[in-house]
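See below for the structure under consideration.
Left out: one protein chain. Kept in place: all the others.
Moving on, here comes chain A:
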Amino acid sequence: MTTALTRGAAKAPAVLVLEDGRIFRGRAYGAVGETFGEAVFSTGMTGYQETLTDPSYHRQVVVMTAPHVGNTGVNDEDPESGRIWVSGYVVRDPARVTSSWRSRRTLDEELAAQGVVGISGVDTRALTRHLRERGAMRVGIFSGETLADEAELLARVKDAPQMKGADLSAEVATKEAYVVPAIGAKKFTVAAVDLGIKGMTPHRMAERGIEVHVLPATATAEDVYAVAPDGVFFSNGPGDPATADGPVSVMRAVLERGTPLFGICFGNQILGRALGFGTYKLKYGHRGINQPVQDRTTGKVEVTAHNHGFAVDAPLDTVSETPYGRAEVSHVCLNDNVVEGLRLLDRPAFSVQYHPEAAAGPHDAAYLFDRFTALMEAERA
């Protein structure tokens, strides 16, 4: 057990300012200073370490709807990447001690060590309701010397960049290609274009005998085919898919050649664009680990992990003609009928908007990795 902070040493005041002028006051959490980003809320009750380290949260200030955060501390196994990516963190009741046999340090220490500015003690439910009604928007968190009068803080928030139109993949993706070896006997080689990939994704593939060559976001079709892949994978990642022209053209090349293709999240949006569909920004996105998605091929419902602010605009109930043959919406979110998956009927390609690799979240959709290997097997046969 780590020693409790004595209450006398309660943290310094902090202020959260939304771009529409609404203000929440609380106490500094993690690093002291100022930070900006897009305010989004995440409804998962577990998995804060995975959330914090998910590159898709780059440049976002994450509001946790679960009130108690940090109870299990920070361990060395659960991060989804090498660092915390959220630009700010908003919680109600941070833990004072940790309780887990795997915990190495407190979340507060970890946030401070990585310079992540946070705020605690705010009415996160009121903030969430505000974002639900008004939509995701820019936000700033201020503590310590960065505090100033409200008008000044609001002006700083309004100066921060917007998420719409942001091209962020390159900022979070690996600069150098690397290989995640297959666990057990190697059966396939996959080229994975890293647009902000989470660590669990290559791991899920490796578990199925796939050797995963993770390539930078700037990888070209030549780079992809240089590893002689049985399949190509496009990862999740932050930012506006409308800016991802590079990956879209690589994907078109893959579709041309008919190599088995699988995309997750950003990868789904890129497939959408490659097929000629549009993408759009959701009012407040899907971020949580309890979303009901129906697999239209089986009718079954899976409870899934989501983290997306943009979605593909494709017709739900008709098969679309695309340059690569017929395509259909394979998965939908039952909460709001958002497109959650695409599938080509004439070529071996599919993608989902949500996170079958989970981490955090339920494992219900893990079968999609099996579908990917099945495509590669079929192609080989």
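What we mean here is this: a residue touches a chain if its C-beta (ideal position, glycine included) is under 8 Å from a C-beta of that chain, and two chains touch if they have at least 3 such contacts; residues count from 1.
Here, contacts and distances are computed from a predicted model.
Undergrad: The chain dropped from view, which UniProt name applies: "ABC transporter ATP-binding protein", "Molybdopterin-dependent oxidoreductase", "Carbamoyl phosphate synthase large chain" or "Oligopeptide transport system permease protein OppB (TC 3.A.1.5.1)"?
TA: Missing chain, UniProt protein name: "Carbamoyl phosphate synthase large chain".
Undergrad: Going by the contact rule already stated, which one of A:Thr35, A:Thr72 or A:Ser87 would touch the omitted chain in the full complex?
TA: Checking the options A:Thr35, A:Thr72 or A:Ser87, the one contacting the hidden chain is A:Thr72.
Undergrad: Which residue, A:Arg102, A:Arg326 or A:Arg380, contacts the hidden chain when the whole complex is considered?
TA: A:Arg102
Undergrad: Among the options A:Arg83, A:Lys186 or A:Lys300, which residue touches the chain absent from this view?
TA: Considering all chains, including the one not shown, the answer is A:Lys300.
Undergrad: Where the complex has a chain not shown, which of A:Asp20, A:Asp93, A:Asp167 or A:Glu377 is the residue touching it?
TA: A:Asp93
Undergrad: Tell me which residue among A:Gly47, A:Gly118 or A:Gly267 touches the hidden chain in the full complex.
TA: Residue touching the absent chain, from the options given: A:Gly47.
Undergrad: Given the full complex, what residues of chain A touch the hidden partner chain?
TA: Its contact residues with the unshown chain are 1, 4, 6-7, 24, 41, 43-47, 49-50, 65-68, 71-72, 75, 77-78, 92-93, 95-102, 122-126, 128-129, 132, 288-292, 294, 299-301, 303, 334-336, 358-363.
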